[in-house]
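Sharing a structure, written as structure tokens. Questions coming.
Excluded from the complex is one protein chain; the other protein chains are retained at their positions.
Entry: chain A
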């Protein structure tokens, strides 16, 4: 099946699929550069216009949307969560893959089970915890609960199993290096490719988090997704303004995708084979 050359029909179908996938993104860009009076024209505008600067100006000038604040908040929380998830997952993944200790298999099973549990449904008590801590409307409320991830531990454990030779760990131990030193200077460098994939997926996931930030943050201290939803609530007829906001909001993801697209594909496909 993989040997024969594909027919033109295959190419046509794939091109259609790619066009359907990419067109809405192009449309997002087109509308973000237009003015509101062409919305709804038929045939629709299909080329960029000259209003991007104006729309961006209105976007950042709309005080009650707190868009700039949302961007900064999302950037900070996504970076902190990503670094923490990658670090803690590598640490635990290394322990599960390469260290021997009592209860290892049972605890690993617990991690596998927790991957299936939709803990998002616990947000009401989680909110109460935040109230107790005085963290409502504080950025740490959308950071601290997400510093670890069961999926991350599992992924890094799988990766460490393959990418870190036992001899490497043993040699370091024999050398007299402490377990943490071994992790830091021998194991972590070997885990880098796996950690990169986990980091990319975590960054994208955190950037997209919506329900919890909407619950715990208020209008004046949003993440970018919450800010977008505020725009869509208050200015839902002002499409060029909302599209400009959506465009800016996907820029970090677009950048990550263009720079690391191949690695992301590799990560998704590798995870699929493991699962």
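Going forward, contacts are C-beta pairs under 8 Å (C-beta built on N, C-alpha and C of every residue); 3 or more make two chains touch, one makes a residue touch a chain; residues count from 1.
By definition in this document, contacts and distances are computed from a predicted model.
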**Item:** Omitted chain (choose from "Sugar ABC transporter permease", "Methylmalonyl-CoA mutase", "Putative tricarboxylic transport membrane protein" or "Ethanolamine ammonia-lyase large subunit") - UniProt protein name
**Value:** "Sugar ABC transporter permease"
**Request:** Among A:104, A:162 or A:192, single out the residue that touches the unshown chain.
**Result:** A:104
**Message:** Tell me which stretches of chain A touch the chain missing from the display.
**Reply:** 1-6, 10-11, 13-14, 17-18, 20-22, 24-25, 27-28, 31, 39-40, 42-44, 88-89, 91-92, 94-96, 99-101, 104, 107, 111, 114, 116-129, 144-148, 150, 153, 168, 171-172, 174-176, 178-180, 183, 204, 207-208, 210-211, 214-215, 224-225, 228-229, 231-233, 236, 239, 242-243, 245-247, 249-250, 253-254, 256-257, 261-262, 264-265, 268-273, 275
